[in-house]
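For this depiction, one protein chain was excluded, whereas all remaining protein chains were kept in their positions.
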Amino acid sequence: MIAMRLITGRLFFSLFTLVLVSALIFIAIEIVPGDVASRILGRDATPALLASVRERMHLDVPPVERYFNWLGNIAFHADFGRALTSDQPVGQIIAPKVLNTLKLAAVAFLLYLPLALIPAALQALHRERPLDHGLSVINLVLLSIPDFLLGTILMILFVVNWQWFPAIAGLRDTASLGQFLWAVTLPALTLAITMAVYASRMLRDNLIEVLDAEYIRMAELKGLSRLAVLLRHALPNSLIPTLNVTALNLAYIIGGVVIVERLFTYPGFGSLMIDSLQLQDAPLVEATVLISAAIYIGANLLADIGAILLNPRLRRAS
Amino acid sequence: MNAPDPPPPLLSVVGLDLAYRHGESWRRILHGVSFDILPGEVFGLVGESGSGKSTVAYQLLGYRHPNARIEGGAVQFRGRDLLHIERRELNDLRGDRIALVPQNPTTALSPAMRVSRQIAEVLRWHGAVLDSAAAQRRVQELLDEVGLPGSAARRYPHQLSGGQQQRVCIAMALACRPDLLVLDEPTTGLDVTTQDQIIRLLADLRSRLGMSMLYVTHDLGVLAEIADRVGVLYAGHLIETAPAATLFHRPGHPYTRGLIASRPQIDPARAVAGERLRGLLRRDQLPPGCPFAPRCDFAEPSCSVNSQRLERIEPRHWVACQRWRELPEPVAQPQQRSGVLRDDGSGPLLTLERVTLGYGGHRRHGLPPVVQDLTITVGRSEIVALVGESGSGKSTVARAISGLLAPLAGSIGFAGELLAGNLRRRNPRLRRLIQFIFQNPDASLNPRARVGEIVGRPLQLFFRPGRAELRRRTLQALDDVRLGPDYLARFPDQLSGGERQRVAIARALACEPELLLCDEVLSALDVSVQAEVLDLLGRLRRERGLAMLFITHDLAVVRALADRVGVLYRGQLMQLSSVAATFCAPFHPYTLSLLLAVPGARPPGAPALPPAAHAPGSYAGCAFAGRCPLQQGSLCETTPPPWREAGPDLAIRCHIPLPELAQLAAAPGAMIPTEAP
Amino acid sequence: DRCVKFAVPERGGESSSIDPAVAFNQGDFFNVGALYEPIVWIDNNLEAKPLLAESWESNPEATVWTFHLKHGVKFHDGTEMTSKDVVWTYQRILDPTTGVAAKELAFVKPGDVSALDDYTVQFHIGAPLAEFPLLIGNKFAYISKAGVGADELAKKSYGTGAFKVENFNPSEPVVHFAAFKDYWEAGYPKAPCIDLVSISEIVARAAAIATGEVDVATNMDPSVFAMLKSNPDVKLIPAARGTVLMLAMFTDTAPFNDVRVRQAMKLVVDRQAILDTVLLGYGFIANDNPIALSSADAFRSDPIPRDVAKAKQLLAEAGYPNGLTIDLYAGDVATGLISLAQAYQQMAAEAGITVNVNIAPTETYWDDVWLKRSFAATAWGARPTASALSIAYRSDAKYNETHWKNPEFDALLDKANSTLDPEERRKLYQEANKLIAEDGGAIGPVFATLIAAVRTNCDGFAPHSDWNRVDVKSLHCQ
Partner (left out) sequence: MSDSPQPDLVAPPSRRRAFGQFWRSAPTSFKAGTIVLLIHVLVAATGPFWAPFGAGEMRTGVPLSGVSWLHPFGVDQLGRDVFSRVVHGGHIVILLSLSGTLLGLVIGAVVGLLSGYWGGWVDELLQRLLEAMISIPFLVLALLAVITAGPQLSGSPVMVALVVAFVYAPRIARMARAAALDIVTRDYVLVARLRGESAWSIMRRELLPNASGVLLVEFALRAGYAPVLIGSLGFLGFGMKPPTPEWGLMIADNRQLIFASPITVLGPGLMLATLVVGLNLFTEGLARILGRSTRPVAR
């Protein structure tokens, strides 16, 4: 019940954060040097066009007022305004992309969990033994490969050489689940690996910390098997920092996914975000960034709640 | 080596050699330890801190610390060598047939798991119960067995006081009704009554279930209560084994003598004759021969060269000392008592005025405060002991004085000035002058700091000495607690429990405080160290005029050290009196029951106190009502008892007329045993 | 025959459109090329060919131009295309608020266009313009149905092209082009339909074509040819002409305002080396002007040789005896630009010219750097000589990226415009090129060839010299 209060508190704070983000991002877009309108039209801008764009963006209204109008519309009418380039409701544009990315993220996440947990557990249990060293070297090597390079290598191996998976993930009709999975395996795998190497590293060290604790020895002396000790006593107590990593990872999926999306031509949220940034489509940029922030913050909320549930001490601390 | 008397032993340790890694090298910790435990027998293992008791104990569960190495010997249980069987086999035995009660419950309980689940886990794992419902029922029974309120089941470990935590551990160990119970100092850090109940509980279980036990402790008194046979461990050598009675009356080995003589006694009459131990076990300077030689009063040069073997000096009594024949009769020594200083009239150092304390949770759940208007003073260089069973609020009081817990009501004064409730608003001088020594050394020492830094830090903070000066004073502080320079560079987890607490004390002493808040500081120490720390504290008080609020449940210690005693029950001061007055009539009923609960001190057949009622019947009347052996009907239930001067330096909170209380003490046997509801 | 999968590098996402007047990036121009047709078609060798106009003629002064339209050409909605549609279209794209075409067609005013009858359109222009047909076939001048405004044009195709689109949605990853049944030319289009996708990653594009996930992929980068060449199912088809890569100096800003400095900076260039490295040989050498050496309009057909010593000397004369230091801005806005900048840095160093290469962000390159920095990399798609020269080098040119104002050059162009005799004109153009190369502020070492990768079981497609133009009506795959 104390936990309940804490959680509601967190919820409130998350909202606060979101507003903070919206302000930050709005300012960032505003203070981007150069005239937004001219940037949208770029090389082929004509005074007339500029004028029309400015008018559509209400660039005449003072920024602060504009911000609050914008925020109000989002908050009360779930209305993100209209995209500048294709004069369409931002909501309509974003919705399918978000869905796509979430699908991709879901698959990536499913791959991520075992990729993170299993090696970490193995390493912690075989601490300082060849298996541990071997795995951590593999882990480190993977860690040191930039994701775009990793993706490229995967593509060359699985697409060009063995032709197991398609090169372009998003462009085929993915009616059946099977087809969909087949199409997104590679991008998902790339994401999963880049995230997992990080988390499993974290988890291994936390696990080792915890495995030294006396209550672990106690659990062993209760007769629990290695696995039981690991799952019931070690994991819950070592998950807390890992939860945060996972939350960060989710942020990565949403933000950094663009590289993978580009590489595998997946019509996702990330590319939309970067595209809109390159097009300087202010409403679109603001909306996309805000949404990605929202997703991340949501993930964090879960992580915090998890931490509260995992470590009763926190309840007293707060 | 023990004469193989029928029935065959349940478990036998044979020539156990074990070493721990110390950096590069391996250091022998156990040297050919051998003993048997017969079915239904309680074998006591006693020895100072660092002698290797825990190490032995864990071998009985086939547990080897990652950087420990078996160098020889075997542990035979039911014809299997626990040191060499499969992990799976081991798992079937552990917790089911052989269960452990750990030395330190605070770190032994899984922090993120409700108590009930931790107990149920064992039950389910070993298939002792079929479904979770049954498990829950069983858990309740077990908690009841160890005298915990059912509500404790839903708590998390950190929400229980030290005593409550240890009970949980015991409940967990008893869950599957094992054949062999390994107890590693189970009652260390428990208050007398609890300890008493637990010992009785164990005795009871053993008689009911024929459960065998290895009882590791440094408190000989406890062994007198429960053990059939006792083995004395010194520096990893088993130097004497004998039936309990024999050992206490005719100790064979000089060390054993010293051990017995070192125990503070409640009534001086009972003081055992013999030289008290001097010096301390130093593993880095053990001679090839008798490990005790350096500290032995009767040692001859040859002792330290030729190694000692256990010899049979009488039936079932073995001693490893080449000189056991020549040993002179022990000469009785006057129980040393640090001279009592009366208040020098300059007014008390610490004054608590009707202080009421409670935790956020308590107020929210409409529970009464943990401590209700407590009024007590500590004079300059006076030692006031605060006794009471676990959960009575002793630590809470200390927390309040130290500024960790602002009082809900009342005021705390120090040397005339009023203490701010909040630590932040106290000036450095006050922070330095009032030092807190915690109950549990492992939790109060930074695992990543070396002893040198731990002790040196307060010096730096308060005195800003030069490097040389710092080093000197650090060494000095360590020396005050009998720790050598070689400890400077150690980390806490390279020390044994006792060594850790001494470091904690050294840290406090380094501040040159005027008031020490000692919360169960001795409970983790073993006798020889206890005796020394007692002397130390006494000396400090004498030399530095150090005043102390000394929280403990060991009345013997109280007698040895304190000037005045406050008896706390459920946060209420039941009796406040000078030491002398405390130990002779008239008694407050609760005080008496405390006295009777002291292990080894109880007259045979005297009843113990019924276990704490789970919830006090009513907050209206006397807090002790419901447990009081001679309750005055409804009066105690309904009206709060008066605070009465009952003689020179004796005040009591009780309804019962003084004469009754007085003659009650005369014949303790007269107390009608009232069993727990 | 089956549906063809066609891959282009970029499809500006939300900004992509099927309205000819606002076409902007490659995807757009593919859309337009498949859905619409101009009256005059500029072919692969950048010459004017009849398309919707069967023929045309002008008055001797080249100020009145008359075009005769084809009969029986149908729009996608089934109605026939007539002169009023042409007039309407031109008036629409000449309106500055509609799009950017007005800039490039500055020589025509909306009022100049008129319909003589249903199949005849006439342009009355102020100044003589000998190559009017070439210029009027501008990349924006695609004929759309009269009276259809921007809103409809954004959603649905109203053209006469071989393919049509029923409802267009920019956020869709795939655009589906269906064959137009009533297309005026019998037997076309060859393919029943085309699916347009954009694969921005060159590696992915290569992988996709290699594995046959797409049938055609344009703008292939030299770096992947090695792999594709070895693939028997893929053929590489180069365009006749290429995009010229340039480094533009402001001729009105020090140190570039001294012609000797400009010449020195051009002399240090080793054109062959750049061709071999930056383009791995897939292109042609250029002589610091937008006209290909192979073109008859070129002032010389052999590369200008490198001469570091001369460069040094020129610099010394210009008052920089021990070299000079300059900032060069480049961006990833066209294949090879950044490499070019780095290569140039190396070559200039040997003449004591220290070049600091600054890589500017792609997204803001065209409006923060281009036309704003005194020394920046740029690229120009292949154009007919007339427009190629006028668009960026006339004193009053909208895109005068070198701030080069040379009356002599302007005069030459005017003269050429009023000269009807091709031979005469050619000479004038050569003069003009020479001027640009010797006096102008552009360092243009190479043309990058556009190369498309096509599956061998496909046929009838060749990339156009001008990346803005696409012709897919004869493309088809087994």
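Every chain is named by a letter (A, B and C) in the order it is written, and numbering of its residues begins at 1.
Keep in mind that, in the parts below, contacts are C-beta pairs under 8 Å (C-beta built on N, C-alpha and C of every residue); 3 or more make two chains touch, one makes a residue touch a chain.
Keep in mind that what you see is a predicted model, and the values were worked out from it rather than measured.
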item: Which displayed chains the unshown chain touches; value: A, B, C
item: Omitted-chain contact residue, chosen from C:44, C:342 or C:418; value: C:342
item: Among A:110, A:149 or A:227, the residue in touch with the chain that has been omitted; value: A:149
item: Candidates A:3, A:21, A:102 or A:117 - the one touching the absent chain; value: A:21
item: Options B:102, B:236, B:452 or B:629, residue touching the unrepresented chain; value: B:452
item: Hidden partner chain, touching residue among C:152, C:172 or C:276; value: C:276
item: Residue in contact with the excluded chain [from B:417, B:493 or B:645]; value: B:493
item: Missing-partner contacts on subunit A, residue numbers; value: 13, 16-17, 20-21, 24-25, 28, 31-33, 125-129, 133, 136-137, 140-141, 143-149, 152-153, 156, 198, 201-202, 205-206, 209, 211-212, 240-241, 244-245, 248, 251, 254-256, 258-259, 270, 273-274, 277, 289, 292-294, 296-297, 300, 307, 311, 313-314, 316-318
item: Positions on subunit B where the hidden chain makes contact; value: 21-24, 64-67, 158, 402-404, 423, 426, 428, 431-432, 435-436, 438, 440, 443-450, 452-453, 456-458, 461, 467-468, 470-471, 474, 488-489, 491, 493-494, 507, 511
item: Hidden partner interface residues of subunit C, rising order; value: 202-203, 206, 221-227, 273, 276-278, 280, 329, 331-332, 338-339, 341-343, 345-347, 356-364, 368-369, 373
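FYI, only the chains that are shown with their structure count from here on.
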item: Intersection of contact partners for subunit B and subunit C; value: A
item: Chain whose Cα mean lies nearest the overall Cα mean; value: A
item: Whole-Å gap separating subunit B and subunit C, where each centre is the average of the chain's CA atoms; value: 91
item: Centre-to-centre distance between subunit C and subunit A (centres being mean Cα positions), rounded to whole Å; value: 40
item: Centre-to-centre distance between subunit B and subunit A (centres being mean Cα positions), rounded to whole Å; value: 52
item: Complex interface listing, subunit B residues touching subunit A; value: 58, 61, 63, 87-88, 90-96, 99-100, 102, 104, 107-113, 121-122, 125-126, 156, 158-159, 169, 172
item: Of all residues in subunit A, those that touch subunit C in their complex; value: 33-34, 38-39, 42-49, 52, 83, 85-86, 88, 92-93, 96-97, 152, 155-156, 159-160, 163, 166-168, 170-171, 262-265, 267, 271-272, 275-281, 284
item: List of subunit A residues in touch with subunit B within their complex; value: 213-215, 217-226, 228, 232-233, 236-237, 310-313, 316
